[in-house]
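With one protein chain removed, the remaining protein chains of the complex are shown where they sit.
Labels A and B are assigned to the chains in the order they are written; within every chain, residues are numbered from 1.
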Amino acid sequence: MGAAITIDNLGKRYSADDGHSVQAVANLSFRCNPGDFLCILGPTGCGKTTLLRLLAGLAKPTEGRVLIDRQPLEGIHPKAGYVFQQSALFPWLRALGNVAFALRMQGMSREARNEQARGWLDRVGLAEFERAYPHELSGGMAQRVALACALIVKPSLLLLDEPFGALDERTRQTLQDVLLDLWRETRATIVFVTHNVEEAVYLGQRILVMAPPPQKSSEAILIDQPHPRDRLSEEFVASLLQVRKAFEKTLCREP
Amino acid sequence: MRLDQRQHRIATALAFCLGLALTSGLFGFSTAAIGVGELPVLRVGHVGHDHQIALGVAALKGQAFQADCGVWFQELKPREVYILHERETPLAELHLIKVQGGSAMPAAMERGELDIGLGGVPAVAFFVDRGNDFKILAPLNTDGDMLVMRKNFEAAHWQDFVRLVKQAEKPLIIGYKAPVAVAKLVFERGLMAEGIAFGAPQEQTDTKIRLTNLQGQKNMIPSLASGAVDGFVTNEPAASRAEVIGCGRVVCDLADLPPEGKWRNHPCCCVAARAEAITQHSNILVALLKAIVAATEQINNDKVQAAELASQWTKTPLEVESRSVPHIRYLATPSPEWRRGMTVWIEMMQEMDTFQERFADLEADKVMDRLCDFTLISRAQNELKAERESKEKDKPALE
Partner (left out) sequence: MKKKSLNGLHRLIAGLILPALLLGLWHFASSRSATVVPSLGEVWAVLAHPLRQPPNLDSPSLFACTAISLARVAVGYALAVFSAVPLGLAVGRSDAVRRIVMPLVEFGRPICPIAWMPLAIILFGFSSLGSTLWGDQAWRHDFLGQIQFAMVAIIWWGAFFPILLASVQGVEQTRTLYLEAALMLRATRRQLFRHVILPSALPSILTGLRVGLGLAWMVIIAAEIFPGTRSGLGYMITTSHQVAQYEYAFACILIIGVLGFGMNAALRALSLRVGRWQAKER
């Protein structure tokens, strides 16, 4: 069900107003199999959000290309879902309305889409909050709703941009497990961006450590442990160390 | 069932329009049609104060008025819509439209929204000077400009006033309503004739009188009441109103100012008409003028009744009108006195270079020729005379 991703020499250059330009992403290539959980790890400013937007079709590459299911990506992929860093829930709609939004765009009738939306709210554990406005929800609850919003259309590719970054440790861990459950259920390909090493190791099957250009990003690190992973186990700690080393390397080489 | 926001707004808009329609329906009940669709409609502008009560007197007396001159007004809507009758024949539907004084009247005539205007001679003259095709058909009144001073100013007539002014230590502040108001111009020349120096407030310190522009009639009473001015010069009924309210006292009639007799019968209001109206509706205009002439005679014969009718017509307290009406000279025919008054005024305007175009540098009688058209008023006068003579002749036969 998930999408296969191929990135070929991808590059993105932004030109600023005063003339000079910034190379956000350079010479990036990797592959992703259907149903993979890929984490992209990197410090702030290394271009991971840009990469995600390129994968979503929200931005166009200046060099190279993106292939989804071996088709070059033109604009927003119809089977992609996106969870933004800041809460992108529409503040004028209640939780139910937010979740049902994508179905409404597709023209589904009110009863049908509300019924499905309720189902998804229940899956993310927020059944009683369907009439709440986003400003009445806590950060964690809002991100859960966001997950429901993205997943209601059964995307084959789910892109998440540091969705749990603003949450406290406890909530973050809960939501990580929620995400893993949903991933198992839907078998979508997930690309998860984070700057938190532990989170990347807990979630990802493969971890791509990114560095700001002109540095080269590392190869994808494989984490071959089954989910759910035990944060205190030896293998976990070993993987953590491995990834952290790669992470530190990119940090040290900062100009 | 929760409506979409947009649908909600559309529903609100529709409800609003419906409400508006219903409300207007409530207020706009049609009065019974009187089958008058074929009568020509003439729009008559007027200012609604007692300089022009000739029209009001004729209108208020209704059918009884025809006993005097054969013409009478049938009321369709009080003070707004009348049918002009000559005996049994309806002649025209008159729409009376109240306009503020000054240039609003001739401006509306220029736009074609009024056929006839009862308004001030100066404004009409200025518009004709600029090239409009109006004619003054007849005067309505002259004089009626007064000097009003604050209550504690002990002057009963002009000489008193002059004496007190010359004795005063501080200059007196006198207000006027507009720079070209006749009242102000006459007052200034009276002061000059008496050798009293006057000027605008900011000028030299040896003036005895400071003249200040109060920007309109409505500011006069508050200015006097608050002490911002010591007095003002204006036309009736504003002068009497100030007296009745209790904030001032009428000192003298500006027509009495020196040089002796020069300012008597200075022009005030007149009946003016567009050239098209004169050519197309001359019969209607003649009938209207007959009514005005007859009404003016009645006013002059019985000033008490005139004041009552004026109070009714202009919705002004009787107290004010009883004082105001006697100060105004009503005349509807271009008598020699009126022509003389007009000549004085025209010469004053030429002195001040007010006429810039057609009337520039023209002698007074040439201006009068171009400005006035007395053929209709002559007809009206002749017809009235003939009617009255025939009534006289008929009388012995009836007895």
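We adopt the following convention: a residue touches a chain if its C-beta (ideal position, glycine included) is under 8 Å from a C-beta of that chain, and two chains touch if they have at least 3 such contacts.
What you see is a predicted model, and the numbers here were worked out from it, not measured in a lab.
Visitor: In the whole complex, not just what's shown, which of A:Ala102, A:Leu126, A:Leu179 or A:Ile221 touches the removed chain?
Guide: A:Ala102
Visitor: Check the options A:Leu67, A:Val153 or A:Ala166 and report the residue that touches the missing chain.
Guide: A:Val153
Visitor: For the chain not shown, which residue from A:Ala24, A:Leu41, A:Ala56 or A:Leu182 touches it across the whole complex?
Guide: For the chain that is not drawn, the touching residue is A:Ala56.
Visitor: Just name the one of A:Ala80, A:Leu121, A:Met141 or A:Ala246 that touches the chain not displayed here.
Guide: Within the whole complex, the residue contacting the unshown chain is A:Ala80.
Visitor: Just the residue numbers, please: which parts of chain B touch the chain that's not shown?
Guide: These residues touch the chain not displayed: 5-6, 13, 16-17, 20, 23-24, 26-28, 30-31, 33, 37, 41, 48, 76-77, 80-81, 93, 95, 97-100, 104, 107-108, 111-113, 217-219, 221-222, 225-226, 241-242, 245-247, 314-317.
Visitor: Tell me which stretches of chain A touch the chain missing from the display.
Guide: Against the left-out chain, chain A lists 56, 58, 76, 78, 80-82, 84, 86, 88, 90-93, 101-102, 104-106, 133-136, 149-150, 153.
By our rule, only the chains that are shown with their structure count from here on.
Visitor: Can you give the whole-Å distance between the Cα centres of chain A and chain B?
Guide: From the centre of chain A to the centre of chain B is 84 Å.
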